[in-house]
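A short write-up of the structure that comes next.
What you see is the complex with one protein chain gone and the rest in place.
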Amino acid sequence: MISSSKRSPLTYLVHATVLFLVIIWTIPTAGLFISSIRDKDQLSVSGWWTALSTSEQRIVARAHEPKAQVQEGDLFVIRGNLLEGSAGEITKFGSSSLKPEAFVVGTVADLKKGKTLEVMENGDYVLSSPDEWKGSRGQRIFYTAEVPPRFTLDNYREVLSTEGLGQSFLNSLTVTIPATVIPILVAAFAAYALAWMRFPGRALFVAAVVGLLVVPLQMSLIPLLKSYNVIGEFFGVGSKTYIGIWLAHTGFGLPLAIYLLRNYIAGLPAEIIESARVDGASDFDIFRKIILPLSFPALASFAIFQFLWVWNDLLIAMVFLGNNEEHLVLTGQLRELLGSRGGNWEILTASAFITIIIPLCVFFSLQRYLVRGLLTGSVK
Amino acid sequence: MAQLASALMTMIVGILGCIVYFYGSNILLDKIFPTKTGSAQRVSRNLRIANGVRPWLFLGPAVLLLTFYLFYPVVDSIRLSFFDRTGDEFVGIANYVWLFGSDEFFESFRNNMLWLIVVPTASTFLGLVIASMTDRIWWGNIAKSLIFMPMAISFIGASVIWKFIYDFRSGGDAQIGLLNAVVVFFGGEPQNWITIPFWNNFFLMVILVWIQTGFAMVILSAALRGIPDETIEAAVLDGANGLQIFFKIMVPQIWGTIAVVWTTITILVLKVFDIVLAMTNGQWDTQVLANQMFDWMFRGGGDFGRGAVVAIVIMVLVIPIMVWNIRRANAEMEGR
Partner (left out) sequence: MADVKLTHVKKIYSNKVEVLKDINLDIKQGEFIVFVGPSGCGKSTLLRMISGLEEITAGTLEIDGQVVNNVPPALRGIAMVFQSYALYPHMSVYDNMAFSLQIAKQSKAEVDLQVRKAADLLQLTEYLDRLPKALSGGQRQRVAIGRAIVRRPKVFLFDEPLSNLDAALRVATRMEIASLKESMPDSTMIYVTHDQVEAMTLADRIVLLSAGNIEQVGAPLDLYEHPVNVFVAKFIGSPSMNVVPCKIEKAGEQTSVSICPSIVVNTPIMTDTGEQSKAAFFGIRPENLVVVDTAEEGFLSGEVTFVESLGEATLLYVKVPGCEEAMIAKQAGTLNIKRGDTVHLSALPEKMHLFDDKELSYLR
């Protein structure tokens, strides 16, 4: 790329545009994360962007009930604190919903019949009345407060324990790890055979692999489901087992695995393999001692691909592992929550974030392998 | 914990089993047909036999798995589409007749067409633009990372994220969905975006574009970097300006890659059902074929015949791309 050495206005425009795009791209995920650590009441009433800075909020609270009143001299006094320990500063207050900002903090407001209300900046309030306070419910106090951002991990706690996400997490792990390792093993051998071994029909196999790359999974599900039922009956284990889903993911992941690995292995210098042959190594020796070590980048790339794909998968898990609680994986769990707790954003945001945290970590730490895998065979 | 332990055991057994097979079969072959010691006659005969057998040892498991999980099901799906809901009774083309007569199908088909036109084009275009821009700035790699990141998120996770953005509160309450908040900020009326017929499709498509643009960007960025500098330098000397260079020199040279990216995203669009399932489950006119198929697989205990028919329609749409891919791969092989 020719790079311009002068800081032309065009460069600034490019910077600005890219910055704008990056912000748009990250805001959705950022929004999710920020929401997930907000207090759940706040979540449902205000947008997450308000939580980023100290915001002005109008809140209604009730003072303590008349039971709490204390007689101080001539007056019956109810004391308390509106903020109850949380941070914030009160700026205005009022006693009726029509005029919630009638009074400035620190002053004494006259309520009806000689009662007064005083509210301090820190939330302390004093309700005093010459007569006893009657009734069972506390006085409503409207106040405007500057509330700094308040974050909590409560949502996560709730989601992990009561909503069973911990279990789903383990399930996802149980499904994903073997479903990543086994395809690599099987595909590596097959890829080497297709790249460097000579046998009839090799070109046909390669074409078949390329063709199978695009077959939509949907085509396979129904017949496989039926077969699994039959096999399950035969072995007496039912159709929804872990080994079933491992094999399914292996089968579905093989075309891409073989394609990626084969391209890479075929690109290894022929002379190294020939030299090993002249040295007397059999294909198995060559595979173990030369191909595998040299293919590490490609193996890593595919491993990441497969890991992300299996971890994020919903369809295969639902079909081959089912919906019951023991076997539900994270994605399935999330979907259930969307359905059953659709309005509870605190649960949804925290759960969603838990499902994406592992892939994100894998992504950021091993990104270049993922990119390298994508590029194999795609760039002419 | 017991579950973890037993799962761990199964994992180890499974993986060990694989290794044992590969090692064992090869060592066995070497024992039966030794190729390192013995007379030259013997050895060359053994070598010939071993070299004939070994490829199949290597390829065997893959072939079995591919046949069972991909090849046989495709064939069987075709068969099932001619049978009834349980797959036992032959009903001829009844399922096909039903499908092409159902409104639901036309809705899905129309929507799929929309998806197929909008998403690959938008993703590829945005990917190309972002790729060329980020290549010029010093923090380009970080930018690319962030734009690529959504690819790591599951479709269902993405759906939650965007459902949150599209959230709608009626009656003058403060909006917690970002889109509505922006609309309100600029003085407009908040909408329940995902229920607006026809336009809601586009709101769903935004999600897939958000995810796939990173993919397009990564590949196209590499392709752009592969363009020989000299061709660009020559164009500069010829007096071409930036835009001309981009459209007349750079884009034509990476046309092959653009096509690959475009078709890959197209295939993904056909397969994606999670987004529609999670956001609307096909309601408000957003139904797509993949979701429809999923529906029929499980609705009322599962109707295999109808589900299979929908799957076949999806497959047919994919075939042209498959053929093109195979041709391309063959051409590449010729060069080896």
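We just call them A and B in the order they show up, numbering each chain from 1.
Note that in this section contacts are C-beta pairs under 8 Å (C-beta built on N, C-alpha and C of every residue); 3 or more make two chains touch, one makes a residue touch a chain.
Just so we're clear, the structure is a prediction, and the values are computed from it rather than from any experiment.
Participant: Check each of A:Pro200, A:Pro293 or A:Gly343 against the chain that is not shown and name the one that touches it.
Facilitator: Candidates A:Pro200, A:Pro293 or A:Gly343; residue touching the omitted chain: A:Pro293.
Participant: For the full complex, which residue in A:Pro200, A:Pro269 or A:Gly343 touches the chain that was left out?
Facilitator: A:Pro269
Participant: Since one chain has been left out of the picture, which residues of chain A touch it in the full complex?
Facilitator: So the residues of chain A touching the missing chain come out as 269, 271-272, 274-281, 285, 289-290, 293-294.
Participant: List the chain B residues touching the unshown chain?
Facilitator: Where chain B meets the chain not shown: residues 35-36, 40, 43-44, 47-48.
Everything that follows uses one rule, which is that only the chains that are shown with their structure count from here on.
Participant: Would you mind pulling out the distance in Å between where the CA atoms of chain A average out and where those of chain B do?
Facilitator: 20
Participant: For chain A, which residues count as touching chain B in their complex?
Facilitator: Interface residues on the chain A side: 1-3, 10-11, 14-15, 17-19, 21-22, 25-29, 31-32, 35, 43-49, 170, 174, 177-178, 181-182, 185-187, 189-190, 192-194, 197-199, 203, 205-227, 242-243, 246-248, 250-252, 254-255, 258, 266, 280, 282-284, 287, 308, 311-315, 319, 326, 331, 334-335, 338, 345, 348-349, 351-352, 355-356, 359-360, 362-364, 367, 371, 374-375, 378-380.
Participant: What part of chain B is in contact with chain A in the complex they form?
Facilitator: The touching residues are 3-4, 7, 10-11, 14-15, 18-19, 22, 26, 30, 35-36, 50-52, 54-56, 58-59, 61-63, 65-66, 68-74, 76-77, 80, 87, 130, 133-137, 140, 143, 145-165, 167, 173-178, 181, 210, 213, 215, 218-219, 222-226, 229, 232-233, 236, 242, 254, 256-257, 260-261, 264, 267, 270-271, 273-274, 277-278, 290, 293-294, 297, 304, 307-308, 310-312, 314-315, 318, 321-322, 325-326, 329-330, 333, 336.
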